[in-house]
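Complex shown without one protein chain; remaining protein chains in place.
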Amino acid sequence: MMTSEPIYGMMAEFDNPTDLVHAAQGAFDAGYRKMDAYTPYPLEEAAEAIGSHHNRVPLITLIGAMLGMIGGYSLQYWVSAVNYPINVGGKPFHSWPAFIPVTFECAVLGASLAAVFGMLALNGLPQPYHPVFNTPGFVRASRDHFFLCIESQDPGTGRMRPGVFSRLSILYKCRRCRIRTPAQIRIILLALGAISAIAGCRQDMQNQPRFIPLRSSEFFPDQRSARYPVPGTVPRLDNAAWDAEQLDPNSYYLTGRHGAAFGNELPFPLTRQVLARGQDRYAIYCSPCHGLVGDGNGMIVQRGFKHPPTFHQTRLRNAPVGYFYDIISHGLGAMPDYAAQLHPADRWAVAAYLRALQCSQDPLMCGANIPPDVPTVDKRIKTPSSSYTSPTAMQPQGGVKP
Amino acid sequence: MSETALRVTPQDYAPPAVIGRMRMPALTVGILAAVLALALAASLHRWPLFLQSWLVAFLFWLGLTLGSLVLLMLQYVSGGNWGRVGRRFWEAASGNLPLMFAAWLPIAFGVKVLYSSWALPFDQAVAKLGWEKVHYYLNPGFFWFRGVFYFLGWWLLYARLMRWSKREEAGQTTPAQFVSIQNLSGFGIVFYAATITFASIDWAMSLYPEWWSTVWGMLFMVGEVLTAFCFTIWLLVKLAPIEPLSRMFKIDYLHDFGKLMFAFVVLWAYLSFSQWLIIWSGNMLSEIRWYLMRLNGGWQYFGTALIFVHFVFPFALLLSRSLKRHGRRIVLVAALILFMRLIDLFWLTAPNFYSGFKDQAEAAGLKGFGWPDAAMYILCPIALGGIWLFLFFLRLEKRSLMPVNDPHFVEMLEAKHG
Partner (left out) sequence: MPQIEEIDLLPPKGVRPPVIGPGHDLGTATDRIAGIVLTKHTPLFWFAIVALAVTIVGMLNTAIAYLFARGTGIWGINIPVGWGFAIVNFVWWIGIGHAGTLISAILLLFKQSWRTSINRFAEAMTIFAVMQAGLFPLIHTGRPWLAAYWLFPLPLTMGVWPQFRSPLIWDVFAVSTYFTVSFLFWGVGLIPDFANLRDSAKSLVVRRIYGMLAMGWRGSARHWNRYETAYMLLAGLATPLVLSVHSVVSLDFAVAVVPGWHTTFFPPYFVAGAIFSGFAMVLILAIPFRYLYNMQDFITLRHLQNCGKLMLATGSIVAYAYVLEMFIGWYSQDKYELAMVHNRLHGPYSHYYFMLVFCNIISPQSLWFNKVRSTPWMLFVLSCIVQFGMWLERFVIVVMSLQRDFIPSSWGMYWFTKWDVMTLVGTMGFFTLLFFLFIRFMPAISIFEIRALLPQAKVKE
């Protein structure tokens, strides 16, 4: 009985795989191409018989893997070596051995997502409506029977008698689903909120029976928790070879001044190690504000902190070394003092390194013989908007370079 | 198919003549290289150099021998047609254990030269390494004893497996006996793991006795099995197209070996990288010096080559399904990996003798790596290899190429023709 609706194709049902494969081979040999076999488990022979061989899933997977790999590595590289380099444990900024695990994981993730979603996309799934579901008995296709369907669009079908009627009927409606939060979930959320609120009220860790620095204490008669050192306490110095002059708070070593004026020499000989120490300490304590080349474009300045004056200006080039020492010891303006972080010897080393930085941008200052046509100032660092931070200048000393 | 039609005898699978033709060239090349090496060592008065390169040659060919023994035991335990294809190859290869013992003897006799970092007079050694370590482990006497023990154990395993294999070929075995061979193989694998760990510590790690790494034994195990896989692939590609193997060989077996080779390349890279990453991250003085030695002074090029040529290229190439099923191409990859195994062993052992920090090297009077050293490191593996291959082909010729009396052999024939 014919209807006016289009026919999708003809379907044959078999109860064993051998017959299906033979039928499919026969149909393929007869020239039919637009056909499909339906089996309850993967049957390689059936796929080959209808002419379905290679597929593009491996290629898609490979592309996914490549994208994942490149993405993972780039993320780590950019984060660790470009955007916010931090010296951790003496490891280089571009720690490629350490980047490999995450790169690998991202590659696998990319490949897996590509494989699965590529496969689903190529298969056209989800596809809840399909004409073949209207075949009577098609439920057995997912259980124990085998089907072969030759589509009516196949040029060869005209010769065949139409047998199966199919309509584009709807398999099932997908009602619009709104996500409604059930009442129970609301109650649980409220309860959780209440618990956290209540938990925030009691903070037992605030009341501990111990001394808190600079608070009062009832234990001692003078009501202070802070005590003076007992008589005979030996002050800590890390080098006993320094002679008694270093203990004098008015010495040049500890003030940087001769009388009222600043001195321009170091209180100890200048060696390569001193400069290296100065570079190291500068990188740790000074570079966040002053930048690695001393132009004042440090990382926190780029993020809004007050811009310190660049060291590469005439006023500071002419400033004596003791002046730098004094500022490190006492601070100036927005800069706090670094007396707690830097031992006096280190402060002098940093001051010496500042000179080296200044020399690097103006070699004439330090008396180098430069031909007249060679530019003596690096124009790049003059503009406040640019920031040239060379990672190599900042390589930590010691440790392993891969 | 009727039983009589399927009846095959070992004679049906007799080895082809090409195996016999490869014997003498191998021996000639081997002996020539050996003579050249000895002459070079004698003329330059550099016997320590000879021993160093002999050590690398020994470790490589021992790796092939033991890797084959392990694969033999593994295929008894796990079954699978890929294993049956390789069984005779691995039996012939592990039969070279006596040769390897003979090859070990120069190292054992030269222990004071080669392992001069710990094989010192007792007091000096103790001052350097501590009394316990020297007294209980790192002394020449115990070194000898352990070496003999390893070889004895391996030989006993091999002998037992061969005895069963010969009786199977003669049709005198039962399935119950097969179960006991499986049990023996299981135990044998455990024994191998234990002995190769200590052997690799003795022979390779103790070159730098202050250093240690717990994954060392596993690295050697994986490297040895990988070597065996590569060698098997070469043999298969050579012998599968001709009689008698062409009668039952399926390209699937080559594909399986390719997949296994791929897996072991990845495994090797994984273990090597984890050793590197852990030591690099810790950056502790006691451990990092070993890597510093291998990443400076020109050795870093070998290290980089290992990353790319031992891992990245084979990995990328072996991903391809078609390559694994194509004999000519996969054998090139296998040859490449074999060569890199040699480079790996070289990189693991040789830098102990040449670097160290510059002032230490000069103070110790160590020479730099020059052309005689390179020549020696090339000649010794060829020398030992020629003799090894000669004996291997000799042994392979004596028996059938397939275990025809194995109960699953019939399946393999049917799989080809059914």
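Labels A and B are assigned to the chains in the order they are written; within every chain, residues are numbered from 1.
Operating definition for what follows: a residue touches a chain if its C-beta (ideal position, glycine included) is under 8 Å from a C-beta of that chain, and two chains touch if they have at least 3 such contacts.
The model shown is predicted, which means the values in this text are computed figures rather than measured ones.
Under the touch definition stated at the start, the shown chains contacted by the missing one in the entire complex are A, B.
Among B:Leu51, B:Leu64, B:Leu157 or B:Ile201, only B:Ile201 touches the chain left out of the display.
In the complete complex, the hidden chain is touched by one of A:Pro101, A:Gly263 or A:Pro363, namely A:Pro101.
Touch with the chain that is not drawn comes from one residue among A:Leu113, A:Ile284 or A:Met335, which is A:Leu113.
Note that of A:Lys91, A:Arg281 or A:His312, the residue touching the chain absent from this view is A:Lys91.
Of the listed residues A:Leu122, A:Ala276 or A:Ala334, the one in contact with the hidden chain in the full complex is A:Leu122. Listed here are the subunit B residues that touch the chain not shown: 80, 129-130, 132-133, 137, 174-176, 178-179, 183, 186, 190, 193-194, 197, 201, 212-218, 259, 266, 270-271, 274-275, 277-279, 281-282, 284, 286. Interface with the hidden chain, as seen from subunit A, comprises residues 16-18, 21, 36-47, 50, 52-53, 55, 57-58, 61, 72, 75-76, 79-80, 83-84, 86, 88-89, 91, 95, 98-99, 101-102, 104-106, 108-109, 111-113, 115-116, 118-120, 122-123, 125-130, 132-133, 138-144, 147, 171-172, 174, 192, 195-196, 198-199, 205, 303.
Note that in this section only the chains that are shown with their structure count from here on.
Centroid to centroid, with C-alpha atoms defining each point, subunit A and subunit B lie 42 Å apart. Across the interface of their complex, subunit A is touched by residues 273, 276-277, 280-281, 283, 288, 291-292, 295 of subunit B. Residue ranges on subunit A touching subunit B, taken from their complex, read 89-91, 97-98, 100, 399-400, 402.
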